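First the structure, which I've put down as structure tokens, then a few questions once you've had a look.
A single protein chain has been removed from this complex, and every other one stays in its place.
Up next, subunit A:
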Amino acid sequence: MPHYAKSEEWLRESQLLLEARPTTTRITTKYAIKVPKVRKPKTGTDADNDTPTTTAKPARGSLVLKTYDPISGVTLKYKTTKAAEVSRLIMCLGKLSRPMAGLPELKEEEMADAPDEGTPAAEKSEAAAVPAVQQQAPAAGGGGGKGKKKKGKK
């Protein structure tokens, strides 16, 4: 059950899975609101550990996208906590609804999907599953949130 670090990877793998198994694959979006964990402030650590004792932290939400095919058992997941990603992710769901409905892929994407016209689905689903397994390793809990460090524009 791979978790993807990037939504693009999740989107690509989900697209492959949907193309292989369009009838049974479903996408579930879980929006969870959780009681924030009360953390004891660390004593004598680094200085940027600010506001550790403020009470009544707001509840933290998370969003998990899951593509699941019950027949082959393939599960692809992507998790985020950022509000900025919501509309993009829902648009991803919209993109994924096209193979679900049996519509051809939109032209704007230059994916080389021409040659796999008559391939049996078993092969394709394997193809979707194999890279899925390989990318299982980088599923570490995203603690730092420092992945998207941008250079200042000003």
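In the analysis below, a contact is a pair of C-beta atoms (placed from the backbone, for glycine too) under 8 Å apart; a residue touches a chain by one contact, two chains touch by 3 or more; residues count from 1.
Rule of thumb we're sticking to: contacts and distances are computed from a predicted model.
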I notice the complex is incomplete. Of the names "Glycosylphosphatidylinositol anchor biosynthesis", "Signal recognition particle subunit SRP14", "LAQU0S12e03202g1_1" or "Tubulin polyglutamylase complex subunit 1", which is the UniProt protein name for the chain that's not shown? "Signal recognition particle subunit SRP14"
Give me the subunit A residues in contact with the hidden chain, please. 19-20, 22-36, 58-63, 80-84, 86-87, 90-91, 93-94, 96-98, 100-103, 118, 120-121, 150, 152, 154
